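Missing here is one protein chain; the remaining ones are kept as they sit in the complex.
Moving on to chain A:
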C-alpha cells in the first residue's frame, strides 16, 4: 500500500515521484515499458523559457528552470546551461521578437544582425538579428528521468520510492467513488492517490478512471548528425517560426529549424509538428525539410551527414497547456500530463506542485489554468 501511485516512468512521472517521496510520501511508479521509454526518450531535452508567451506556462517554465538547476547538482545526468538564441530572418520578425521579449520579463539580450556571429560564428549571412536567452538549457532527458527515480529511491528513506517496470495498468480501482489503486497486468497495486503521468497516453489512463482528457499525439521527427570533432553550434538556435508553430492549432505539417550540438558531438535538428495519430512511418519529405532549414541557418552543415532520425509523439492538449492537478470528477485521481513538447522543461515544476497538492500544502503557483476539467467546461 502506497500513499501515491504514479502511472508513467517518463520524466514527468519521475519528477512527481521524486518530489512526492521528498515530501515524505510512499510512492510506487508503474510503467508498461522501461524508464523513459515513451516521449521522454524521443525528445531533445529542451529546458526553454524563450519560446513561451507570457502567462501560466511561462511561470511554470521559470519555476522549473530553477528546479532543474538544483536537481542537476545531484549529478547523474547532463545539464547544459547553454542558452538559447532565437534568430529573426527579417527586420519585421526581429521587431516582433523584441516585443515578445519585452512582455516575457525573462532575462534576455537583444542581438543585432552584426552581432549574431559573436554568438554563433557559423550562422548564415543576411539574418536580421535575434534574442539571446541565457536561461535556456538542455538536459539528457532519459538519464535525467532515471536519475530522479534513482535519487528519490536512495535519498528519502528505504522503500519510499519503488519502481515497477513492464507493468501495464489495465484499470483504476475505486471504492465509494474514491480511487484506491490500479489494476495491472501483474495484480492490483493499492494506493491512496493515483497520478496520471502517462504523457501522450494520459487520455487512456483517464478513460480507465471514467473521465475524459483530450490529449492527442503530435508527431515530431529529429535528425541526428554524425559526431563533429569541433563543436559547430554553441547554443540552442532556432528561428522565430518555432514560437508560432508551437502555439499553432494546425493539424498539418509544420516545421521550423531548431538546431543544437550535444556533448556527444552530434547535432540535433528539429522540429516538426503533425497530427497524424501514432504513425511511426518515416516521412522523407519531413526529414528533407528539416535538413533544408538547418542548412539555411548553418550552411556549414551541408556537408555534415545525418546518421539517424527518430520520432516521438508529443502529448497535445487543445489549448497547449498541460493538465496538472486533482481531478474533481474522481476523488484521489491526479493528472500530470499533456505537456506537449515542453515536458522535459516543465517536469520538475509539475512534480513539485503536484507533490505540494498531495501533501496537502498550498501550491507555489496557481494551478487553475491547468485544471483537468477545463475542457468539458469549454464544451458546455
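Convention: a contact is a pair of C-beta atoms (placed from the backbone, for glycine too) under 8 Å apart; a residue touches a chain by one contact, two chains touch by 3 or more; residues count from 1.
What we mean here is this: contacts and distances are computed from a predicted model.
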Listed names "FAD-binding protein", "Aspartate carbamoyltransferase", "Xylose isomerase" or "Transport permease protein", matching UniProt entry of the absent chain: "FAD-binding protein"
Residue in contact with the excluded chain [from A:47, A:123 or A:142]: A:142
Selected from A:115, A:188, A:226 or A:364 as touching the chain missing from the view: A:226
Residue in contact with the excluded chain [from A:291, A:337 or A:357]: A:291
Residues belonging to chain A that touch the chain removed from view: 9, 33-37, 41, 142-143, 146-147, 149-150, 163, 165-166, 223-227, 241, 244-245, 248, 250, 252-256, 264, 269, 280-285, 287-289, 291-292, 294-295, 301-311
